[in-house]
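Missing here: one protein chain of the complex. Every other protein chain is in place.
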Amino acid sequence: MTARLTIDGLIRRFGGVVATDNVSMDFAPGSLSAIIGPNGAGKTTFFNLITGKLKPDAGTIKLDGVDIGGRPEADIVRMGIGRAFQVASIFPRFTVEESLTAAVLSHRRQTGSMFQRFPLPAATARAKEIMDLAGLSHAAATPSRFLSHGDQKLLDIALALALEPKVLLLDEPTAGMGPDERWKMIERVQLLWRQVGMTLVFIEHDMDIVFKIAQSIRVLRYGSVLAEGTAEEIRTNQAVIDAYLGTSLEEALA
Amino acid sequence: MNFDALIDCFSASACVVTQISSGLIIGMLIFMVASGVTLIFGVLGVVNFAHGALYMLGAYFALTAYWVTDSFTVAVLAGAIGTGLFGVVFERLFISRVYGADVLSQLLVCYAFVLILDDAVKAIWGGDFLSMGMPEAFALPPLMIAGGFVPPFYAFLTAFAVASAIALAALLGLTRFGKIVRAAAVNRQMVGVLGINTSLVYALIFGLGAALAGAAGALAAPVRSATPGMGFDILIESFIVTVIGGMGSIAGAFVGAILIGMIRAFGTVGFPLATEGVTFAMMAVVLLVKPAGLFGKAGR
Partner (left out) sequence: MTARLELILGAVFAAVLIAIGLSLGDKAVIDVLMRLSIFSLLALSLNILVGYTGLVSFGHAMFFGFGAYVFGLLMQTNAISIPAAAAVTLLATCVWGAVSGALCIRLTEIYFSFLTLAFQMLLYSVIAGWVSLTGGDQGLMGGIPRPPFLGIDLAQPRQLFVLTVIVSVLSALAIRQIVQSPFGYALRMIRDNAERARFLGVPVQRYKLQAFVLSGIFGSLAGILMSLYVSGAYPNFAFWTLSGDAIIMIVLGGITVFLGPVLGAVLFQFLNDYINRITEHHGMVMGVVLLVIVLGLRKGVLDVLDEWRQSRKPRPEAAP
């Protein structure tokens, strides 16, 4: 099986610090993968490189075999890599329905039109589908800035979905949520992934969530890949145990 | 357009010296205003649209002090300190309310003060052109440099501006206050957590920027006439200078200001109608080639 997204030898430096250090990994079509690692491991930088927000110093990023490394953000989005942000990035004064309709219009390259009226019915219909999918229909007419924290994050994801991405990158979808809300959110994400059938990659700190739902897990540390594999493989990986538990375990045994 | 005159001027050292000296005082006055704009922006993140009005205030404070005391030293002190104090009050009462607010609010608060100050100056000092005349201390025969005449006051003004540039650089680069200021520019909250009164730092920086503009106004009084609204042109010029030099960079403001001063001075000889155009063309080139400015950090 050929990979959907292939990253090879990716390097990015900030001054003297190597934030992404020779990272290589691939993501199979339709897979659900998690990226974990301690703070400062370079997880968000990794996403910024894939989405074109940062330019790589070296290495290639291929989507279905086409190199996208270093292209402008807008191009990469159009080619099929969507993204939701760690802090929900939405349009505060748009209602949920307006936001999604506008996103759909953008996906269909219809935002340049000055002679039609917003919203175009076809786009609204699609926006409603996405709202259903994301579980936001109850808030259709609510201005986004009045949404609950969780719904704002869902809307952010729904905006990315409007572009029908082949690959969706979620940066900590459960950040800032209470335990109950977290599980609701992650169930919703899992549902979306199943229904849409896209390749989903998410950064997450909650290990319960990661080990429960991810098909494969990549561990980043100091900007490079420490380990990758299934939940079971990661659980028993000596390097990971050392990295995460290392000192404290030795201390406990001492 | 008269390029022959320009070529003639360049072939005569007297003319070059005269134009350079007048270019220098134009540039130095712009620098003193621009350095305040760029300092306030660098630390507070606000572009003070009312900075030209502070320059005007400095000129009028200086005029009054000069008429009362007959001392130019007192006049400059009055311009700098009076405007600086005004700046501190202005920052505490008004500017501090729009930190982090949208651009429109920041702009409008400053604009309101441009209207108020221009009008207040008119009410207090009248709407006519006022002139200080050359203070007695500088009523000396001009200096002869390479065949060109340079009025002593020009030399003084240039020296004063260079000295304040050095003092400013030293203050920010070498002192504890400078360290705090630079840290606050990066992360205000962190500096606040460390137990430093950042509100005070902000007020002082604004006051310092205002004092620089006030001093510039005072220094301009002997060579230019004062009038309500006199601050506007220099505001635009100092903005252009900060764009060319890089927002937040004092060194950039210095280089940019000298550049503009020279264009203005030699422009009056060779292309009097096109000096503004050349200035803008220069800004346009900088924006296209190096959007952050000559000395600016990329990423802005």
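Residue numbering begins at 1 within each chain, and the chains themselves are lettered A and B in the order written.
By our rule, a contact is a pair of C-beta atoms (placed from the backbone, for glycine too) under 8 Å apart; a residue touches a chain by one contact, two chains touch by 3 or more.
For clarity, every value in this text was computed on a predicted model and none was experimentally measured.
Q: Which residue among B:Ile30, B:Val109 or B:Ala218 touches the omitted chain?
A: Reading the full complex, the residue touching the unseen chain is B:Val109.
Q: Touch as defined at the start, partner being the missing chain; which of A:Thr51, A:Thr199 or A:Ser216 qualifies?
A: A:Thr51
Q: Quick one: which of A:Leu10, A:Ile90, A:Ile186 or A:Ala227 touches the chain that's been left out?
A: Result: among the candidates, A:Ile90 touches the missing chain.
Q: Per the definition of touch given earlier, which of A:Ile68, A:Leu163, A:Val189 or A:Leu220 contacts the omitted chain?
A: The single option touching the absent chain is A:Leu163.
Q: Name, in rising order, the residues on chain A that touch the hidden chain in the full complex.
A: 51, 73-74, 77-78, 82-83, 85, 89-95, 98, 101-103, 105-107, 109-120, 135-136, 138-139, 141-143, 146, 148, 150-151, 154, 159-160, 162-163, 184
Q: Could you please point out the chain B residues that touch the chain left off the display?
A: 47, 49, 94, 97-98, 103-109, 111-116, 118-120, 122-123, 232-233, 236, 239-240, 243, 247, 273, 276-277, 280, 283-284, 287-288, 291
In this section, only the chains that are shown with their structure count from here on.
Q: Based only on mean CA positions, could you tell me how far chain A sits from chain B in angstrom?
A: Whole-Å distance between the two chain centres: 48.
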